[in-house]
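Take a look at the structure below.
With one protein chain withheld, the remaining protein chains of the complex are depicted in position.
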């Protein structure tokens, strides 16, 4: 990830190019790039078999499955309800709408640990919500999904909302005057317009969910092989001073995240190019 | 022969769109209210109920217990530590955000998109890994561990570690608010200012800053909220030393794990109030920025 910085200043009269770019690069390197490279640097000091043994350990593999599966489930829930909420907030008027709109940001503003203990208490077997179910929610993968749904909701709502707001009403009118029912207009005209935003929102929520720690640990129960998420494995290894093992798992997570990031960008680039979105 | 009629057609259309939502674009009342109900139930279950439960649990054993939980020396130390971290991290990231946005939006250079992606990178990294990397750098067995030990400098399990891990996690907030905003505003105003003889600093303070103030404030608010609440990264580097390296979220964790639920929720309620204030300020900013 080397940056080639050829100065191609376009005869600008605005000062500060060298100073600001230099500072940006320096700060970025010290705070982000150098520390992150430590993960790969330390992984390189491991032998391949040692590395493989660590990351293919059944407990680790179970955690990948759990983290991936719960993040996926939470993402899908958020896509469905997040889109509905975005729709309701953009299209309808109802009392208390402004408060509801503001509330959607709560997961961004509320510390994850606070959310974690609140959700754990609510959904535990004798909690306000948990008591109504005759199966356990907290301390099972279901609890993890609830915590991740909480964390991921604003990502979907806040990416779909502006797209819906800027959607030209003409295309809906065109569809209606051509004889389409409201449902047909939604599925054939509106939904395809929203899809790129929905995918982006999903990916952002999913990526965040994969690495989420604070809100999950309290509600997960953290049983090895059952409700132990991948970030918790790293945490446990660190507490046991197993830095090498922690680093190996971290490498897997980092690579997964980066691939995901790349994928999002490719999807966005592709849709933008195909339909020439303005 | 043609009479120039430059009047824009748009006005008549706009009047129509603003006043009433067009006739053809409405669902039946049944669909509408079902969707609203679904949304509200979902939000109640996932957002409102947790929020309410925090305050109810915190005040369950009465006001006196609530106050005592917050006035506890360890709690006060945690609050103080969190404030210290905020006071260091938020200004540093704000300066970085402004500087980076200036470099990226006021000049054209190769690799700009790569740079923007790199600035966003911390968002894609699990907080636990964000903590881990600093253990690998500054921990006892880390890259600089030996050297730091010999010179008797403590980073990990001390304030500097907490600060730097938080900095990593909240790194992109200000920059990513400012970059699109300043990109949209372009450079003409700055060029005008400088061609009129103003210095770079004067141009920034009198031309750029007023234009970006709401965006900057928005970024600061988000950065601040995350700094206060960061848990995973701080949890790794802090060492959980009571009264010393426990931030508010870590203090809540300890209380919770010791089954001191009332105390845990008391501190949590304090943080929830901060979160609500954050949301209110955020909405005010959005509202103000729309007016501009």
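First chain written, first letter: the chains are A and B, and each begins at residue 1.
The rule is short, and it goes like this: contacts are C-beta pairs under 8 Å (C-beta built on N, C-alpha and C of every residue); 3 or more make two chains touch, one makes a residue touch a chain.
Note that contacts and distances are computed from a predicted model.
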{"item": "Per UniProt record, name of the chain withheld from view [\"Sulfate/molybdate ABC transporter ATP-binding protein\", \"Uroporphyrinogen decarboxylase\", \"NADH-quinone oxidoreductase subunit N\" or \"Polyvinylalcohol dehydrogenase\"]", "value": "\"Sulfate/molybdate ABC transporter ATP-binding protein\""}
{"item": "Identified contact with the non-displayed chain, of A:63, A:175 or A:230", "value": "A:175"}
{"item": "Contacting the left-out chain in the complete assembly, out of A:25, A:55, A:189 or A:267", "value": "A:189"}
{"item": "Touch list for chain A against the chain that is not drawn", "value": "168, 170-171, 173-181, 184, 188-189, 192-193, 274-277"}
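Assume only the chains that are shown with their structure count from here on.
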{"item": "Chain A-chain B separation of Cα centroids, rounded to whole Å", "value": "16"}
{"item": "Interface residues, chain B side, partner chain A - complex", "value": "17, 21-22, 24-28, 31-32, 35-36, 38-40, 42-43, 45-51, 53-54, 57, 96, 99-100, 102-104, 106-111, 114-115, 117-119, 121-129, 132-137, 139, 141-143, 164, 167-168, 171, 187, 190-191, 194-195, 199-200, 203, 222, 225, 228-232, 235-236, 248-250, 252-253, 256, 261, 264-265, 268, 271-272, 274-276, 278-280, 282-283"}
{"item": "Interface residues, chain A side, partner chain B - complex", "value": "1, 3-10, 12-17, 20-21, 23-24, 27-28, 31-36, 38-39, 42, 81, 84-85, 87-89, 91-92, 94, 98, 100-115, 117-119, 121-122, 127-129, 146, 149-150, 153, 169, 172-173, 176-177, 182, 207-208, 210-214, 218, 230-232, 234-235, 238, 243, 246-247, 250, 253-254, 257-258, 260-261"}
